[in-house]
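Please read the structure below before turning to the comments.
A single protein chain has been omitted; all remaining protein chains appear in their positions.
Which chain is which? They are A and B, in the order written, and residues in each are numbered from 1.
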Amino acid sequence: MLKNYIKIALKVLGRRKFFTFISLFGISLTLVVLMVATTVLDNVFAPRAPESKFDRVVGVYRLGMYGPNFNSTGNPGYRFIKEYVLGLPGAEATSVFSNQSMLAMYHEGRKIDTHLRRTDGAYWQILDFEFVEGGPYTEADNENASFVAVITDDMRTKLYGRGVSALDKTFEADGQRFRVVGVVRAVPITRLVGFSEIWAPIRTLKTREYERQWMGGFGGIVLARKRGDLEALRSEFKRRTSAFVFDDPKMYNRIEAGLDTPFESAARNLLGNQVKGNRALVLQLILGGMALVFMLLPTMNLVSINLSRIMERASEIGVRKAFGASSRTLVAQFVVENIVLTVIGGLIGFVLSVAFLAALSRAELIPYAVFDVNLRVFLYGLLLAVFFGLVSGVYPAWRMSRIQAVNALRGGAL
Amino acid sequence: MIRLENVNKVYRTDRVETLALQNINLDVAPGEFVSVMGPSGCGKSTLLNLIGLLDAPSSGGLSLDGASVAKWGDGRLAQFRNEKLGFVFQSFHLVPDLKVVDNVEIPLLYRKTNGTPRRKLAQAALDRVGLASRVHHFPTQLSGGQQQRVAIARAIVGKPRILLADEPTGNLDSAMGEEIMDILHDLNKKDGTTIVMVTHDERFATRTDRIVRLFDGRQVA
Partner (left out) sequence: MIRHLLKLVWNRKRANALIVAEIFVSFLVVFAVLTGAVAVAGGWGKPIGFQWQNVWDVSMDFDIDGGQKASPELHASVMRMLDEVRALPQVAAASVSNTPPYAFSTTEGRRNINGKDVTVIIDDVTSGFADTMQMKVVRGRWFNEDDEISQHWPVVVDTNFVKEVYGNADPIGQKFEEDENLFHQIVGVVEPYRKDGETSAPMNMMFRHVANNGKHGRLGSHILLRMQPGTSPQFEVELASRLRQVAPEVSFDVRQMERMRTNMLRTRLAPLVAGGIVGLFLIGMVSLGLTGVLWQNVTRRTREIGLRRAMGASGTRVHRQILAEVAVLATIAVVIGSIIVWQLPVLGAFSFVSPSAFTLGFAGALATIYGLTLLCGLYPSWLASRLQPADALRYE
């Protein structure tokens, strides 16, 4: 029966080429836009290498300090991370690292624009980089302020040429000479904690000024033993920071910070500390709302096209009813027709998305990012296609079922 | 009033040529009430469409009100239809989305008549066909006979010299058919409107001044 339905549906769609084209155009391009957006979001926020353990990692990426005359929000300083994040009870591991800073290197008379991040040793345990050669530096290297560095394979090519081993070779950055101990696979710039092109121990910073600053330039992460521990860690952090002692209470007397997932951190950045409660949920709702509004137009478009298709076929429907088709079979036929249409549109959209994302990766608009459509995103897309089919088919079908055979046959209306 | 000379009408599709009208000669005097009869497919409606300037003859001459229409363009034809011709159809052809009075006003929309006089003329036309009380109904709320009377009101609202009726009683029972015929006769007698009516019904045909019979596109009487 269903096979029959689908066969008829394909025939009808083939006959109405213009409308089939409009519908397919709308469905597939809407899906492309949504799939590309989901893929980019997935690429930024989902746990993937080197942040594959980030389903149980939370971090402090933003600190707000408030006082009667001054407000200051930004990245936390080293001192804050050291005193309130490092060694948080109950955590499997904790780490402190600087923001990646932009850096111009002058290597053998060439200028190389790159990024440098300084980290402690634990950073390498919480993140799982894929080492092409060598390995990470250790906390002992950090303690001793050893001038050692990890670089990406891309950086290795820029410094020493393609395929040349970099181990124990040196380079100069910001007036300091580092020895390469490890080379990792390049990381997309979209990774909040994982991205950089050169990594070096924190202690290699030129001055120790950073050790006394509450604000600026650093971040800290906490790895939980299991996902269930995250809440306990958050409340422990809250308990600790509530006892924050202010250097000068006349200047600042209140701080705002929390252990965030990367998505929660984005929500905190976009919505600000003022929005209380579940900021991540708010951001999700906003994004979902945008997607809904975005889908509204294509849906309305499909509904109106479908409606006019039905009205055009009113007399055909009348004939069918007169020959004994029940309303239900007609509605079923129409809904099947519509779902066939949207699934075809979905497939086209899927192919187009894959092509577009491949082009996007190749264009290197976002350095080192590789956008592949994963299964999850594909399932979202499929779900959307079916949703489209239902929404745009059901109302017209309902209208169709109410067409009276007599009226439809008489066609009396002009 | 209406003169057809050696009129032929050929319909061509990519394979077949159908001769719908063959060598028709017809002269209708002003104020005459002519009925056209013949079996289905004999070319009655084609003839009416030609006279109504809805279609052009393949060959032959057609003149209306003393003027040859052969060289007229679309605008001139439309203007003539609007001012001199009125149409009544078998299946009424009322616009379902418009109320009765708005349907009747349609011909006046295509000439320079303002809103208030337009409304008055429409009312008068409806009055004439005895539907003054149904002004604000939609067509679907009326019986077939009432719908046809609305159509007649619409045909005469512009005071045409010629009224063309294509089986006006075809979809009606005989009582309603009689009513419609009475209205047409009234128009013919009182206003001197020239009427050409296609019909199947011998009874109604005999009430007219003259019967033209067609068979297979040919005039047989």
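Keep in mind that, in the parts below, contacts are C-beta pairs under 8 Å (C-beta built on N, C-alpha and C of every residue); 3 or more make two chains touch, one makes a residue touch a chain.
Computed from a predicted model, the values in this text were never measured in an experiment.
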Open item on the list: Given that one chain is not shown, which residue among A:125, A:157, A:213 or A:327 touches it?
Closed with: A:213
Open item on the list: One chain is left out of this view; which of A:298, A:318 or A:381 touches it in the full complex?
Closed with: A:298
Open item on the list: Considering the complete complex, identify which of B:33, B:89 or B:204 is in touch with the unshown chain.
Closed with: B:89
Task: Option touching the unshown chain, where B:70, B:109, B:132 or B:220 are the choices - done: B:109
- [ ] Please give every residue of chain A in contact with the chain that is not shown.
- [x] 18-19, 21-22, 25-26, 29-30, 33, 65, 69-72, 74, 77, 101-104, 106, 109, 111, 174-175, 205-207, 209, 213-217, 251, 294, 296-298, 300-305, 307-309, 311-312, 315, 411, 414
- [ ] Touching the hidden chain in the full complex, which residues of chain B are there? Just list them.
- [x] 49, 52, 54-55, 74-75, 77-83, 85, 87, 89, 93, 95, 97-99, 102, 105-107, 109-111, 115, 138, 154, 158
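In this text, only the chains that are shown with their structure count from here on.
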Open item on the list: Based only on mean CA positions, could you tell me how far chain A sits from chain B in angstrom?
Closed with: 70
